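The complex appears here without one of its protein chains, the remainder shown in place.
When the chains are written out, they are named A, B and C in that same order, and each has its own residue count from 1.
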Amino acid sequence: MIKKILIANRGEIAIRVMHTCREMGIKSVAVFSDVDRTSQHVRLADEAYHIGAAPSAESYLVIDKIIDVAKKSGADAIHPGYGFLSENAEFSDRCKSEGIIFIGPTSKVISVMGDKISARRKMIAAGVQVVPGTKDNITSDEEALRIVKEVGLPVMIKASAGGGGKGMRLVRTEEEIIPGVRAAKSEALAGFGDDTVYVEKFVENPHHIEIQVLGDSHGNVIHLFERECSVQRRHQKVMEESPSPLMTPELRAKMGEQAVMAAKAVDYVGAGTIEFLVDDDLNYYFLEMNTRLQVEHPVTEQVTRVDLVRQQIQVAAGMELEYKQEDLSQLGHSIEARIYAEAPCENFMPSPGLVMNIDVPLGPGIRHDGYIYSGYTIPIHYDPMISKLIVTGKNREQAIERMKRALYNYKISGVKTNIRFLGRILEAPDFVEGRYTTQFIDNNIDFLKRKEEHTINHKVFAVAATFVHYLNNLDKGNSKEETQECTKSEWKSFGRRKNAMRL
Amino acid sequence: MIKKILIANRGEIAIRVMHTCREMGIKSVAVFSDVDRTSQHVRLADEAYHIGAAPSAESYLVIDKIIDVAKKSGADAIHPGYGFLSENAEFSDRCKSEGIIFIGPTSKVISVMGDKISARRKMIAAGVQVVPGTKDNITSDEEALRIVKEVGLPVMIKASAGGGGKGMRLVRTEEEIIPGVRAAKSEALAGFGDDTVYVEKFVENPHHIEIQVLGDSHGNVIHLFERECSVQRRHQKVMEESPSPLMTPELRAKMGEQAVMAAKAVDYVGAGTIEFLVDDDLNYYFLEMNTRLQVEHPVTEQVTRVDLVRQQIQVAAGMELEYKQEDLSQLGHSIEARIYAEAPCENFMPSPGLVMNIDVPLGPGIRHDGYIYSGYTIPIHYDPMISKLIVTGKNREQAIERMKRALYNYKISGVKTNIRFLGRILEAPDFVEGRYTTQFIDNNIDFLKRKEEHTINHKVFAVAATFVHYLNNLDKGNSKEETQECTKSEWKSFGRRKNAMRL
Amino acid sequence: MTVDIKIDDKTYECELIERNGDNVKIKIDGKVLEADIQNLTSTVYSFLYENQSFDVEVNEGATNKDFVINTMMERFETTVIDAEAKYQMARGKGDGGEDSNAISSPMPGQVVKILVKEGDEVKAGDTVVIVSAMKMESEYKVKQDRKIIEVCVAEGDNIDTNQPLIIVE
Partner (left out) sequence: MTVDIKIDDKTYECELIERNGDNVKIKIDGKVLEADIQNLTSTVYSFLYENQSFDVEVNEGATNKDFVINTMMERFETTVIDAEAKYQMARGKGDGGEDSNAISSPMPGQVVKILVKEGDEVKAGDTVVIVSAMKMESEYKVKQDRKIIEVCVAEGDNIDTNQPLIIVE
């Protein structure tokens, strides 16, 4: 069995992994950059090693440095967390060649699933439903018309080399087809020097729903049901839940089956996630596979009562999966809110810096995966996510009420956070009624940013508190002499006692 | 439905109740004594009212004051928590006559179950198994011999007016019967002016196991399985778990049935607990009923996923129970550790005072019901319990490992706590193997108090930290002039900028 | 004791009428506010106002007269204008130091790119400096045609909130 794990990450996920390590009796090794000496993951690890400068390209992304620490510390295995090197095929390979267990899939799986076109081909071959379309270049107007008709309107014309929305055109009507292809091609040529474009079915009002899978090296693959991740801002997830309010038992069974097929197609070992787009008519399409632990894995842990990190470690060590599909069930409802150090009212500008106070919500049904502490300075170099608040309740309604209560009790000062913004999500009718798509935040942005009306005037209390604090500061300034008085009188009473004792 | 609840309590239980109130959209009203203005329950309530001096006899126990606040604040209901007025029949009655819902049983139920002899009679009549014996006075040696033989050795001779171990004699052999009765009688006469003594079967190596029940005003009563509470010190519970490691499915069903019978016998409405003594041969005997929420209720909530406070409020409002017996199941394993401000190595002396820092453990499977915060002064007037750490895992083994991890991550400074002592309990073989009785702490006291051997010498690090802190303090003293330098140079740079701008 | 307290653009005149332990009676813009304001920690105050309970946190801001206030739901920035501050302001000092000729970042970060040098003439809307924080880059532009007077930072520098980066005419 694994005795010591190097965690090639920082922040909340490094700590999350350490918790399970400690519970399994496994020693944990942290790595840290220049600015992370004071980071909580260093404090909670059994051992910690410095690996370089603040920019991740000079520390958390440097394979040689990580491998070096693994050897120095005698770690048998490396857990990559998410981000950084977690989906780096070269790193997976390197661990293997150095005789260190990489807690994640092989480089081959990472490569196949990391590339959109190869992943799509693999999934089609495995019988997994993908977004209809073709990856072949459109070379003529006639071809464009033919392919679009095959796929069916509306479609998205996408540049093969594209990214970030460039070289993309939404086509809804037949008349738009030829102008759309031409526009996409010229934009792609200008932007990427390559005018290859292809056609994909446009999924209207898509829901982002993903299925958690686990595989072992003995050929077993199971799924742990779905997570609903449609609350997104610029493709960044903000709030996730399980089960999905959109889900039906039939759809769940079908998507679960497809996810297991997808994972089996690549002999998947470890924890992975199959992301799907689902439309309002409950058509679902494979989007991509994430070959690592997800940020939002806790909601699955809460409703299935499975420790995913423990399963990752066990299967990486060659053990068989602890659960069979029939052992698993979803019980209750769980929601995760991602707390970001950012200012929603100032266009979500990041807000790094000194955390003055943090008061975390406690009590029943609350889980908190975080890493900041009072007095900690959040560095400017990494992700603005500072913690995840996860609630679990009997049903969706009670989970929402619990999350509201928890956010109400959650206080962070010093840096700005999105806590109020998260609270507003829970009040948006689309969210409450469970009928929301990936457009939810955009569609509701005014509602989400609006300031509450209060029965009491908070401004007046802010003024009163300022005034009292100012008066207290004045008093403190004046009380230095008094303090000396106190010391004096203490001496007096000491003298008196001495006298008394002489009697 | 209830709109506003006055919580006639303080500390963690007041906060626990407030959490559920907020989740149900119910306003909460706190009451506080002179020394509790800074207490967390005041901060987390919607409203708070001062009710008198620090001693509870002048505040939390004064029925008139509580009723007065309920009326002033317009509360429809009062939740008494545990302790204080929670099992006070007069208070229950008074609420009723004032038209305020008392979230607890009627005065009649409190009275019947609060008196040992009447509770015993009621239970015998209801067919509940009680400790064999008689409540009739022993008036002669012959009677003594006859009754003891009927009950069967070993027996306990107990003074009717007794308490705190006085007027009690354990009798193991026939020869001891007559001297034992005489000794108990004379001790009882001397101690209480009443020589009435009775005979009860002595339960060897008892396990303290209790069954949680819930009843509504429509005649429904269900049980929520057992809690194992044998880890006790001077009849004070220290660590509880559910399920009990002693339990078998058959015994659980039988004891559950008996608990429901007990509650039905008094038309019980609300949350209550039937305490049993169970011996190594799994014979069980009714001990007493607690007609209120228990400190250790969270372990039941964790394994049954039922919010007991929500059920209390709903049935108090006249609603039917949300669950039927067949809806309920135990899933996983939960352990609660009570954190006390006390010094186990100094004979468990209480340790009130200023809390410098508190770092609570976070992550999966952790629940924390507490009330202290950094900078809070724990008053001398109330219970030394400052928080409850509750962990839940897949099985008992994982729950124990999780509790160890959580206690390891739990730091409180300023006051002394029993955190290390709790950690030792989890390492005691009797506990780990799940074969412990109420004698556990006494039998293992040396093991529990022993200091760990460390691979590294903590003393040296304590010295090093002292030294560095001392050096830092010296530096701070010397750096006042530097600080002024900084201010100056800031002004300089400001001047320079001004100049630059004039260019 | 009377001082002015500014919040957003409004100034409130505050007068202490009575203080009895934690019970404070304050006149704010003519209206009397009576509350039990208990100082819990160096920054946290527990309010009981007409028996309503809530916390207000007071953190010190850029100067010893500036504060950042967190109430249950909102965050405010306040400034105390006492006799000293009024005197400073009358003399043209005090908090008048804000400089619209300096381009600065409202968050700490790192200078990724500087697109101008001293003496450059830039057009309205031109980006002059790019700052990165937490994987997000922000471009800072001039709003009008301007001349660059001074570049105060170098690429790669870590910068503080509101530190002047570029001085324009």
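Basically, a contact is a pair of C-beta atoms (placed from the backbone, for glycine too) under 8 Å apart; a residue touches a chain by one contact, two chains touch by 3 or more.
Keep in mind that what you see is a predicted model, and the values were worked out from it rather than measured.
> Which of the visible chains would the unseen chain be in contact with across the whole complex?
Looking at the entire complex, the absent chain's contacts are A, B.
> Using the document's definition of touch, tell me which of B:N137, B:T248, B:N395 or B:T466 contacts the absent chain.
B:T466
> Which one touches the absent chain: B:P80, B:P243, B:G272 or B:P384?
From the options B:P80, B:P243, B:G272 or B:P384, the contact with the absent chain belongs to B:P384.
> Touching the hidden chain in the complete assembly: which of B:I110, B:V128, B:V269 or B:A341 does that?
Missing-chain contact among the listed residues: B:A341.
> Going by the touch rule given at the top, which residues of chain A touch the chain that is not shown?
On the chain A side, contact with the omitted chain comes from 30, 37-38, 42-49, 73, 373-376, 494, 497, 500-501, 503.
> Pick out the residues on chain B that sit against the missing chain.
Interface with the chain not displayed, on the chain B side: 341-342, 346, 349-353, 356-357, 380-384, 408, 411, 413-414, 416, 420, 451-452, 454, 456, 458-473.
We adopt the following convention: only the chains that are shown with their structure count from here on.
> Give me the two chains with the most inter-chain contact pairs.
Counting C-beta pairs in contact per chain pair, the top pair is A-C.
> State which chain is most central when centres are taken as means of Cα atoms.
Of all chains shown, the one whose C-alpha centre lies nearest the global C-alpha mean is A.
> In whole angstrom, what separates the CA-based centres of chain A and chain C?
32
> Roughly how far is chain B from chain C, centre to centre by C-alpha average, rounded to an integer in Å?
Centre-to-centre distance between chain B and chain C: 47 Å.
> Centroid from C-alpha atoms only, then distance chain A to chain B, rounded to Å. What do you get?
The separation of the two C-alpha centroids amounts to 37 Å.
> Listing for chain A: what residues touch at least two other chains?
Within chain A, the residues that touch at least two other chains are 408.
> On chain C, where are the residues touching two or more other chains?
41, 44, 52, 55
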